[in-house]
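Beneath this line is the structure, given in structure tokens, with notes to follow.
Only one protein chain is missing; all other protein chains are in place.
By written order: A and B. Residues from 1 in each chain.
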Amino acid sequence: MAGYILRRVLSTLPVLAIVAVLVFLMLRLTPSDPAAIIAGDYANPQQIELIRERLGLNEPILKQFIIWIGGVLQGDFGESFFYKKQVAELIGERLEPTLSLSLLTILLVVMIAVPLGVIAAHNHGTWIDRLVMGFSVLGFSIPVFVVGYILIYVFAVTLDWLPVQGYQRIRDGVGGWLLRLILPSMTLSVVFIAFIARMTRTSVLEVLNEDYIRTARAKGQTEMKVLVRHALANAAVPILTIIGLTVAILIGGVVVTESVYTLPGLGLLTVDAVLARDYPTIQAVILLFSFAYVLINLLVDVAYTFLDPRIRY
Amino acid sequence: MQEVLTGMTEPVLSVRNLTVRLPGGADRENAIEGISFDIGPREIVCIVGESGSGKSVTAQAVMGLLPKRDLVVTAGETLLQGEDTTKAGIHRLRALRGTRMGMIFQEPMTALNPVQRVGQQIAEVLEIHTKLSGTEQRQRVLDIMKAVHLPDPELMIDAYPHQLSGGQRQRIMIAAALILDPALLIADEPTTALDVTTQAQILRLIKEMQSRRNTGVMFITHDFGVVSEIADRVVVMQRGRVVEQGTRDEVLRRPREAYTKMLVAAVPSLVPPKRAPVEGKLALEAKKLSKIYGRRTFLNRKARIVKAAQDVNFHICKGETLGIVGESGSGKTTVARCIARLIEPSEGEILIEGANVAHLPERDLRPYRRDIQIVFQDPYRSLNPRRTVGQSIIEGPVNFGMTREKAVGKARELMQLVGLSPDALDRYPHQFSGGQRQRICIARALAMGPTLLIADEAVSALDVSVQAQVLELLDNIRKQFDLAVLFITHDLRVAAQICDRIAVMKNGVVVEHGTTADVFRSPQHEYTKALFDAAPGRDFGVQQSVA
Partner (left out) sequence: MATIDAAPPVSRRRSVWSTVLRNPSVLFGGSIALIMLIIAILAPFLDTRDPAEINPSARNQKPGYTATVRDDEGKRIQVKYHLGTDSLGRDIYSRVIYGARVSLIVGITVAVIAVFVGLIIGMIAGYVRWLDSIIMRFMDGLMAIPEILLAIALVSLSRAGLPAVVIAIVIPQVPRVVRLVRSVVLSIREEPYVESAITVGTPTPTLLFRHVLPNTTAPLIVQGTFICASAILVEAILSFLGIGIPPEVPTWGNIMAEGRTYFRILPHNILYPGIALALAVLAINMLGDGLRDTLDPRFAKRF
């Protein structure tokens, strides 16, 4: 098992390296001159040259990469043009809302989506199945921000039950923190629930066709236990895989949701950085999100070893 | 249950006039129609038939495991010790399953839950139907594991299915099915997926367990060798109806119905017929052929190295059939794929007319492609479903510069030769049966004008009656075209009938090599002997050929 985990850890290293190179090259290989874009339409050549100098764009590309990656490895992502402070520090400030939102959403999703998918699979072909699937298609077709505004309109504007926007740090009171996260995490979870419920259904349906399900029935096992002990236990690996992969969608959703609810997290930082053409920040945020995504999927892979004995031994 | 134990005449299972309807759009109305038979205590009744005969549906109907919406019992009853299971409610059915009727399946590889320990899976039956405590359950599980001769039950009870061999898994299945001593055991092709040596052991086990526990067994199979090995009585089914039933000797030795006679006659005998020695020109020679898979990598230093084939030597002459016989994993298919150059051998030579083609790159290999053709096992995947049969047959000749018209003309001749209508060239593969497709594959191979034809388990997926026809076709074209045939099979009966010489492979190595008559009459190697001993129904075949 240790060997398997070690191999998985080592195999993510090239992916991380490629991501780093891609993120670096993205800025350097654009057809347009980043310095000119940063400087804006009214800049004179001297100003552009100054920016080139500050970005180190006049150095050979390999040297630029080494300088940049050297900094990144020490947690130094450079200085933000826009906020005029260290990007690392900026990210540190913005971490809490994003983490709170993501974790709350995942919690919500797993609690709702997995049972929904199992119920649909169990009632395969009936109206219950069609209902769940119908909601699922609807769920991942409605854009996150449309869901967001509908929820705001209903719960915050019309009913006035919940605050519209903003964030409260957890140390300033858990109640206020949670209250302000209810709508955002509901918003974000819609797409996610739609996906996971659907994939849970597919995985369970597939497993229900397996011979060992027939074996369990031939033993006289009840349908409920067949479903949970045999079907879900075997579908757990594909479901977990999907949850890992949908984290990419979650991250995209975080950006939009934070923007809709003006939560001062990494997503909002990304959008602001893009609008301000704040490249060091953009690079850092993308790198961070991508690394988080890769690492979460690494954790998922490691989790397989607890769910599937075929990997364990 | 008192009366069952006292009165031996009372059947354990009595199927009366059972009819199960097929969903609309099928090739017939009912999956099974008005079938009746009895299974007494301590009796093994073999339900035998070709695919689509409805034998598995019968088993599922008894267990109440028919797919809910698709197959419906429309008439008749299945009396399990007098109680009709087709009318039992779901709760009653569940109570009966595992306690009074147990079932084992064809694929031991997939019939066990891969993420649960095998001990737990046996104990599940106890957990459902008894109030035994955990330790009591464990003891019962250990007892039954011992009874089915699993080695080291204390250790194996905590193993996962993937850690066991196919035979061991089937023993676990049998243990779970029999732990509560059901009156009826339904075995649905339980040995079909197993190698012949394992099959023999499992058959012996089923027999031992059932006679010790007075179990009635409904044994579903398509293999007459197995039937003659274990059956007390036989029920022959064809297209959903019972054609004939009687004791084993009645059905196998003195079949009354034409269909049964045909089936019994189609089973190849284990005694090779007399064959004149072939003295053709050398067609192909393999020298020191080896194929090794896997290599150490930086990350995985202990990566397994599999020697799929090692130091294999043989030659085939024109007009001769060389059989390579072996169980799964013996390397016989690897050898075939090396010879066909679908894979490159790691070492060794493949000599065609003096040229070594073993390591030629694809470009230089092309001229030799014509000489070696292959027919695969699975007729359903051997033809491109999107292309007409004609397109598939002419593809090769056209590749080598024949004009379309000429190639089509040749294809028409070949269709006739393999026993199909030339007008069928415009049809698609899905319009043909398995046997017909195998004929088409043979026509495609012949279109290339090969010197060597490789048949890689080419008749293994076919029903016995179709198998006999395709074997006959293969033998005819061998004679007609003076072909060298490399015949890969796991089936000793087939090998005995068609091969001039056979090579027996085990773990990638040829352990014995000689004329078919010699090898069958006096096998030299221990493994060959074991293989022949394990062949089910040895006497059945012999009497067949004598009769």
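Here is the rule we go by: a contact is a pair of C-beta atoms (placed from the backbone, for glycine too) under 8 Å apart; a residue touches a chain by one contact, two chains touch by 3 or more.
None of these values were measured; they are calculated from a predicted model.
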item	value
Omitted-chain contact residue, chosen from B:A193, B:A308, B:L417 or B:L531	B:A193
Contact residue for the chain not shown (choose from B:R140, B:H222, B:K318 or B:R439)	B:H222
Selected residue (touches chain absent from view) among B:D232, B:E285 or B:E395	B:E395
Touching residue (missing chain; options B:H162, B:H315 or B:R369)	B:R369
Residue ranges of chain B at the interface with the undisplayed chain	25-27, 50-52, 192-193, 222, 340-342, 362, 366, 369-370, 372-374, 376-384, 386-387, 392, 395-396, 399-400, 428, 430-436, 441, 444, 447-448, 460-463, 465-466
Positions on chain A where the hidden chain makes contact	14-16, 18-19, 21-23, 26-27, 30-32, 34, 37, 137-138, 140-146, 149-150, 152-153, 157, 195, 198-199, 202, 206, 247-249, 251-252, 255-256, 259, 270-271, 274-275, 277, 282, 285-286, 289-290, 293-294
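The rule we apply is simple: only the chains that are shown with their structure count from here on.
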item	value
Distance between the centres, which are taken as Cα means, of chain B and chain A, whole angstrom	49
Touching residues on chain B, where the partner in the complex is chain A	63, 65, 69, 93-99, 102-103, 105, 107, 110-116, 121, 124-125, 128-129, 160, 162-163, 173, 176-177, 299-300, 302
Complex interface listing, chain A residues touching chain B	3, 7, 10-11, 125, 210-212, 214-222, 229-230, 233-234, 307-310, 313
